[in-house]
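Removed: one protein chain of the complex. Kept in place: all other protein chains.
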Amino acid sequence: MSVINIEEIKAVMEAAVPGAQMEVILNPSPSAQHSLLLPREHALELARFLRHDATLCFDYCSNATGVDWPDLETTEKIRTKTTVDGVDKEVEETRKTLRSGYLEAVYHLFSMEKKHGPLVVRMRTADRGANVTLPSLTPIWRGCEFQEREIFDLYGIVFTGHPDLRRLLMWEDFKDHPMRKDYVEPSEDDGTTLLAASAEGGTAV
Amino acid sequence: MDEDLKIQLGKQGVFTTTLEEVYNWGRKSSVWPLTFGLACCAIEMIATTMARYDLARFGAEVFRPSPRQADLIIVSGTVTKKMAPQVVRLYNQMPEPKYVIAMGACAISGGPFRDGYNVLKGIDRYIPVDVHIPGCPPRPEALIYGFMELQKRIVEQELTGVRRPAHTVVAAPSEFNVPEFGEHGLEPPMNPTIAPRPQLVQINIPTSVQASPTPAEKTTTA
Partner (left out) sequence: MTFVDSPLTRITVLLVGAIGFGLGPLALAWLWARVYSPNKPGRWKNATYECGLESKGDPRIQFKVEYYLYAIVFLIFDVETVFVLPFAAAFTGLSAASCVAMLVFVLLLVEGLIWACGKGILRWV
């Protein structure tokens, strides 16, 4: 499998689908598998282009998975110049920025015909609460059908356009989404009682 | 029957037995398991039935596909919460006398996947287990040893008295409640009538014992 150049692909895609703004998310690890963030509105068109284009020809989606990004608050200390009582001073300010959370679906695409890949594409939802819809890529790659069902089951992302969106691993009436960061396991206390500790001091075994 | 008399008669060529012994011998020598494999332990169970380890020589020749014809259910593999009601229903549909072997760490207590969102923490939450076989997975020899333990249990059962098998007692339950799919887990999370839960004692090691390092920590690896 030959490695792909993500900037080139981004340029070709932006030329093919006008109005689509994508972002390259760099991967700092040694694998250097950078991913392409697709906008939700044009994702289906972009995916169709990726599949049917003669040079790119990404005809195999090997994996689709979900990621849960909760709200992130970053604090940074900045040195700014302010005037205090008429004197210029350098003051350290702590600035807090809040990045609101979202859910993400990540797809790994390969080309069986051209023998290149993987191309990693991502799609993000608006937030982790009410707006958790993403376009389904199952009409383009059939292999995404079960993978997107699993993402729906474990993360809660609703894929519009999916032929059969229902839970895969858990049962239909299950209410939670287990792979979210704020999932709380039910207490399954089975009545095992802990009697008093025997000796004093020391560490528990 | 007096044991010495039995041996003496045996030397003379006279074989004596009791009805109870014959009954239990017949039962232990033809325990037919249900074909029930869930995960990796099922592969070891299949290997045990194959030529090298051969469970057939112990009487478990035919693995029945229907619970109506099976005596034993070997729960081999991780029991997910989605599968648990089906396991209990199959156990309920087996006719008496029936036995359960929990094979592998996952069937005993949830095993390495105990904290999973879909893993049942041991099948003995819903059905009574006769023999637990630890291992991940247990070797075929271990499964055969567990099977022989079950045979010993069957031989020890008497026809009358306190140690009667459960199928001769009308009051003993022959089926157990099937758990339902709840909103956050199974309802109920366990069946308290199955087995008494253990009472654990927390042991604290005094600090003086901990002071000396173990020999493994002293040596340095190359």
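Here the chain labels run A and B in written order, and each chain numbers its own residues starting at 1.
Heads up, the rule we're going with is that contacts are C-beta pairs under 8 Å (C-beta built on N, C-alpha and C of every residue); 3 or more make two chains touch, one makes a residue touch a chain.
For clarity, every value in this text was computed on a predicted model and none was experimentally measured.
Note on the chain not shown: across the whole complex it touches B.
Listed residues B:Glu21, B:Glu96 or B:Glu141: the one in touch with the omitted chain is B:Glu96.
Of the options B:Gln8, B:Ser29, B:Thr168 or B:Gln199, the residue whose C-beta touches the omitted chain is B:Thr168. By the touch rule set out above, chain B reaches the unshown chain at residues 23, 66-68, 85-87, 89-90, 92-93, 95-96, 159, 167-168, 170, 174-175, 178.
The working rule: only the chains that are shown with their structure count from here on.
Chain geometry summary: the mean Cα position of chain A and that of chain B are 43 Å apart. Against chain A, in their complex, chain B makes its touches with residues 82, 115, 117-118, 121, 125, 181-185, 189-190, 192, 197-207, 209-210. Residues 169-176, 178, 183, 185-186, 188-205 of chain A are the ones that touch chain B when the two sit in their complex.
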